[in-house]
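One structure is given below, represented as structure tokens, and several questions about it will come after.
With one protein chain held back, the other chains of the complex are shown just where they sit.
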Amino acid sequence: MKFHKVLAIIMAAVLMIALFAGCKKDNGTGEETDTYKLSIIGSTSVQAIAGPLAEAFEDKYPGSSAEVQGGGSTVGVTQATEGAADIGMASRNLKDSEQGKGLVEHKIAVDGIAIVVHPNNTLTSLTTEQVQNLFSGVITNWSELGGADNPVVVVSREEGSGTRGAFEEILDLEDMVLQTIVSDSTGAVKATVAGNENAIGYISAGSMDSSVKAMVIDGVECTTANIKSGVYTVSRPFLMLTLGEPNENAKAFLDFVFSKEGQDIIENEGYVRVD
Amino acid sequence: MNRKNKSYDLIMKALIWIFSAVTLVFFLLVTGFIIIKGAPQISWSFLTDIYKVTADKHGILPMMVNTVYLILITLLISVPVGIFAAIYLVEYAKPGKIVSVIRFTTETLAGIPSIVYGLFGLIFFVSFLKLDWSILSGALTLSIMVLPVIIRTTEESLKTVPREYKEGSLALGATRLRTIFKIILPNAISGILAAVILSIGRIVGETAALLFTSGIVPKIAQSIFNSGRTMSLHLYLLVTEGISTDEAYGTAFVLLVIVIVINRLSAYLAGRLRKRLQGGSAE
Partner (left out) sequence: MSNASELKKFNKKTRIMTFLVENLFMVCAFVSVLAVAIITFFIFYSGLPGMIEIGIFDFIFGTDWSPVYADGGFGILPMILGSIYATAGAIIIGVPVGLFTAVMLSRIAPKWLSRIMRPAIELLAGIPSVVYGFFGLMVIVPFVQKFFSLPMGQSLFSAILILSLMILPTVITISITSINSVPREYTEASLALGATKIETIFKVEIPAAKSGILSGVILGIGRAIGETMAVIMVAGNSPYMPTGLFSSFRTLTGNIAIEMGYASGLHRSALFATGVILFVFIMILNLVLMAITRKGGAVRE
């Protein structure tokens, strides 16, 4: 009995030591530079750029760790308000109910919202009105716009999504967008549209790639230049939120984001820089 | 009458074969699809690289390590509790209200959907106990989830220990506790191992309960208080985020291999358990 017990205790101890030793070893690099630890939680759209920024930040300050979690804009706001995350991310402006809670907004980039279809869709451009009609279900077949005789499948985001909020606000579509398919992230919308020739959806412009086709809206292409100059109007800010002035860790990260290096990453990833 | 019998037999027999074939086809489709599409994606770097998209590293090592962490911590919590609970139920408890309450709640735990565990973990461990999104939050949530499996399977195997062993030990003057630790537990070990392996299977496959508890950071968790993405979550994110279908196939393949290994192991242990059971009752 004793032997068994001792064995069990030793095993447990070894496990724990292995666990904590594991982290020590990883932590213990780079004694010379400062190390920071922070958590960044929120919008999945902002996450797409926060990920690469965090990776570059960790490279610059070896031993630091910046944990980026998705969840959504609202989670970003709540987590920042509760102090559960060092930085919250939101892909929309703060709502009235979210103001006055001591959150400080840091606008790190501007992002367009691309209206995307399957690459095989023959249409290339739409007017604002057509977009409104497509998403609210007035137009139900692509042939009504001169496309192929296929039904329109509207892919939307879920309730509470920052991208959806911004999209509906800009296009005056509040509570009118059809929700034939609901996907829970920018990537999921992209994947769904890429997999269905009849689909139309809206995604963060910075996440655009060749798997889907962005529509020209009112003759304006969805490019960084057009978003920056304001010609392409379907855009919104990317915010990082801190409770009060940023703490030491958050400040180091935000400084990095606003440095030329950080803003270059933002631009390279397809978003509009703010410096 | 006879002809009617014959056609009845024939129809039923045909249905049996058809539906069994459907089951087999389903099975072949799922596994074949994953193996054919997934196996070519496996490479040394896929298995051993870290995951860092900006550095063009797409390995699943961190998720594998996190999964192992999660398994270890979950088992560390749930196995002792589950075994002790089973011992209590088999060796101490007298049938009655208390036992039926314990059984009812254990059944209830087994029936709760994983998304509800996820919700609970989010409210209780993450927010209420302020453990944040971490391996620990995930492990605590999963510990409750696998508890019924461990209790039930351990109970079964404790019951298969021949009475004579126990009575012999007690007759020789050993205390009840000593008998439990020296005689009963060692003889039930293969059943307990089966419970552990079944639990590992559930932990490896879990997604919904982890999404809001252990979080999705694709790095090796530095400690149990850090967030870490597991294999199943990784697959989910790869697919729904449309990041890379190829990586998703690869990850699914690795998951499938792990599940097959777990399955074979538990089949082996179950075989041993059955043998013991037959040996015990042959007397």
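Chains: A and B, in written order; residue numbering restarts at 1 for each.
As a convention for this text, a residue touches a chain if its C-beta (ideal position, glycine included) is under 8 Å from a C-beta of that chain, and two chains touch if they have at least 3 such contacts.
Note that this is a predicted model, so its numbers are computed, not measured.
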Handout entry: Touching residue (missing chain; options A:Ala80, A:Val131 or A:Ala199)
Key = A:Ala199
Practice task
Sort through A:Ser39, A:Ser73 or A:Thr186 and give me the one touching the missing partner chain.
Solution key: A:Ser73
Practice task
For the chain that got dropped from the picture, name the residues of chain B it touches.
Solution key: 5, 8-9, 12-13, 15-20, 22-24, 26-27, 29-31, 33-34, 37, 80-85, 87-89, 91-93, 101-102, 104-109, 111-120, 122-124, 128, 144, 147-148, 151-152, 175-177, 201, 204-208, 211-212, 232-233, 235-236, 239-240, 245, 248, 252, 255-256, 259-260, 262-264, 267
Practice task
With the missing chain put back, which residues of chain A would touch it? List them for me.
Solution key: 44, 70-75, 77-78, 97, 150-153, 158-161, 165, 174-175, 179-184, 192, 195-196, 198-199
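One rule holds in what follows: only the chains that are shown with their structure count from here on.
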Exercise for the section: Could you put a whole-Å number on the gap between the CA centroids of chain A and chain B? Expected result: 33
Problem - Residue ranges of chain A in contact with chain B within the complex - result: 1, 4, 12, 15, 19-20, 22-23, 26-27, 39, 41, 51-52, 55-56, 65, 67-70, 84, 183-188, 190-192, 194, 211
Completion exercise
chain A partner, complex, touching residues on chain B are 52-55, 69, 72, 76, 127, 130, 132-133, 178, 181-182, 215-217, 219-224, 226-227, 239-243
